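The complex appears here without one of its protein chains, the remainder shown in place.
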Amino acid sequence: MFEAVAFYLFAFLTITMFIITVTTSQALYALTALAAGMIFISAFFFILGADFLGAIQIIVYTGAVMALYAFGMMFFDTTRSVKEKQGNKFIITGLSTLAAVLVVLIVGAPMVSNNIVALYPTIDGMGNVQNVGLILFTKYLVPFELAAVMLLVAMVAGIVLAGKKMDRSITLTNDAELEIEKNKKVLS
Amino acid sequence: MEKYLYIALFAPLVSSLFSLLFTATPKKLFTGIVASLLIITSLISSSILLTHILETGEPIHVTMMTWMQTGGLYIPFGFLVDQVSVTMMMVVTLVSSVVHVYAIGYMDHDKGFNRFFAWLSAFVFSMMILVMSDNYAGLFIGWEGVGLCSWGLIGFWFHKESATWAANEAFIMNRIADLGMLIGLFLIYWNTGTLQYDGAFAAFHQLPTATLTWIGIFLFIGAMGKSAQFPLHTWLADAMEGPTPVSALIHAATMVTAGVYLVIRSHELYSLIPHVGLFIASLGTFVALFAASMALVNRDMKRVIAYSTLSQLGYMFAAAGLGAYWVALFHLMAHAGFKALLFLGAGNVMHAMKDELDPFKMGGLKKVMKWTWIMMVIGSLALAGVIPFAGFFSKDTILEAAYSGNHMVIYGVLLFTAGLTAFYSFRLVALIFHGEERYKLFGVHPHEAYRFMLVAMSPLLLVAIVVGILQTPFFDMVEEVLNGHEYHIEHTLALIMLVGTQLFVGLAILYAYVKYANSKIKVPDGTSKIENSFAYKLLINQYYIPYAYEEYIVKPYRELSEFFWQKIDVKVVDATVDGIASIIYNTGEKTRDMQSGNLSTMLRWMVVGLIILLSLAVIFGFTVKYSGV
Partner (left out) sequence: MEIGLNHYLVLSTILFAIGLVGVMRRKNLLLLFFATEILLNAVNIAFAAISHYYGDMTGQMFAFFIIAVAASEVAVGLGLLIVWYKRHGSIDLDVLTTMKG
């Protein structure tokens, strides 16, 4: 009973927040609604017993990603309302719904035919974090490390791109200009 | 002996390939010399082969390699040198040697000097394949090869439109006939299972007459095209657009006699179907008269000689059709000699007169061109059949064969034609070499040809004079192969016939001289009475046959083609192709808007694509699930 109440409540809240995110004309509202939606989603993870995932969701999304967006927004002129020139709304909604239904159909088809076998079953008597750790550091060790490298690369890229002197692009400057600059440096 | 066979065959090929190397370069004298030497090598090898055949009587038969072998079909590159083919080889190599040497002088100032020798030697090679092959397929290769080379040589001066037109006409006419020949070959293979001469000839005896008749007719259609018999004769006169040495070699001595050679080679077939033979003889007789009549009035020196060639080919077919194959072959040999001589003489005259062809504009050239005059007179005497020159022996034997076969109509027509022949040959001689010097009106300064050209022509002169004496040895040589027999007519009758013929011919010659060698001859201007007579108009217009072809075959064909072009090709085929192209083009034009560069639009299209792919996945999944797999 408690589970059902919690599910419907959070489902309602999440959908509302996300609808606000995609419809509002104020960037700040959208950001706030997105952050709230993320936290509400973590609730589902807790309900589903994926405690670790829920914690990560809050930390990474609501903490890191949202903070990044917030800082990013400082660069842009977000005070003016975002203009949205719309085409046909029905087309957009129809297409989205259709795509979503099809995705579910494909994902759900194997479950309907009941031919799913657990590849890495949860081990009873262990907490979720223990389970996650066990799988993550045995079966998924290589992807895990790769993800770590990817995050590092992303971090470096973020710093470099948003860093100083980025008002000029090396790729968009032609070779002759680069040569002149290099000579200047050597001379000075 | 095989060695000499291969030398005789491949020396012309080497010569052609050698000259081919220099076709793109300016005139080089040594190409002509090398080519001539190689052809002379071929002549020497052929002579050695001839000696061998004369001594031993054994044909040389070699199989160089297998050409094709599939199932029951076996066609080798095999070569046979027997009494018949060695005769042809001698004719071909002798005339071509002379012509090669002669052409060094004749083509002296031509830009295509090297190219000329490449074509000419290629022709000799094709002709050698034609005569030496031991099967019909090889003969057909040579047949097509000479056709191609003839096309290239008639159209040698391709910048002249009339030359290219004549080349195409000759080629197309020959193609029509070649189709008949090809059908004949298919019939032979179908019925006998082989294309080898010996195998096919042996099998012919078991075949029903009807089949043999069809084979004979279709083969003869091929021969008609190549030898320019009626109704496929128009190309030969137009082929005179080519250089004169080409006319001498191809359109007098060798290629046009290939049809006669085919009939002689297939004599075992034609002796089984005498009714077809009679048809051939009748057609030959008709062509002899028909062509001679056109030669009477023509005002183009080379065309007159071309018509006389046609007429003489008619004689050969008449002989072959009557079963006198050896006589046909003998006349072929003798004719090759004196006709090439006449053509080369005409070439000298042309050279001297700056390519003037109308004999009415010449006259009195005897003084400046003494040697050419002598050669032309002897050639004409031989052609007219005056004793003791070559033509007398061969032509007289044809008449005897007709007489002893009791074909009196053929005999009469051929005899009459002999008179016509004498008249038109000496009309030409008289107009060119005797009478007033009319050329002075046109400001030409004629000169004798180069000395070496005259020397080169001398072997032909010799042939024209002495070949008649060789009749008996020749008969001894080929009688075994061609099942020939000599024609014996009662002695006094023969003597009367001989004297009668000679008198007739002599009178014709005399009449020609009286009429054309006097000083009253003027350049015709279309006003004289004879020029307006119906007969003259009929003859000068070649019986209106070219007009009829143009009017009733070429024009309807062109209209039909135009119909197919305008209606079928443009409206159906092109429209279909264009339609497909425009569909694609329009699709591109319409979908170009998708590439607006707007990310939002692109995302929308991406979602559409995603949906399509997902739908396909779903549909495919269901299909797999419910198809019972």
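Lettered A and B in written order, each chain numbered from 1.
The criterion applied here is as follows: contacts are C-beta pairs under 8 Å (C-beta built on N, C-alpha and C of every residue); 3 or more make two chains touch, one makes a residue touch a chain.
The shown structure was predicted, so the numbers you read here are calculated from the model rather than taken from an experiment.
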| item | value |
| --- | --- |
| Contact list for the unshown chain, restricted to visible chains | A, B |
| Absent-chain contact - pick from B:469, B:523, B:580 or B:603 | B:603 |
| Contact with the hidden chain (one of B:51, B:582 or B:595) | B:595 |
| Touch list for chain A against the chain that is not drawn | 1, 3-4, 7, 11, 14-15, 18-19, 21-22, 27, 30-31, 34, 37-38, 41, 44-45, 48-50, 52-53, 56-57, 60-61, 64-65, 68-69, 72-73, 75-76, 78, 82-86, 89, 92-93, 95-97, 99-101, 103-104, 107-108, 111, 116, 118-122, 131-132, 135-136, 139-140, 143, 147, 150-151, 153-155, 157-162, 166-167, 169 |
| Touching residues (missing chain, whole complex) on chain B | 592, 595-600, 603-604, 607 |
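Note that only the chains that are shown with their structure count from here on.
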| item | value |
| --- | --- |
| Of all residues in chain A, those that touch chain B in their complex | 87, 91-92, 95-96, 98-99, 102-103, 105-106, 109 |
| Complex contact set, residues of chain B against chain A | 604, 607-608, 610-611, 614-615, 617-618, 621 |
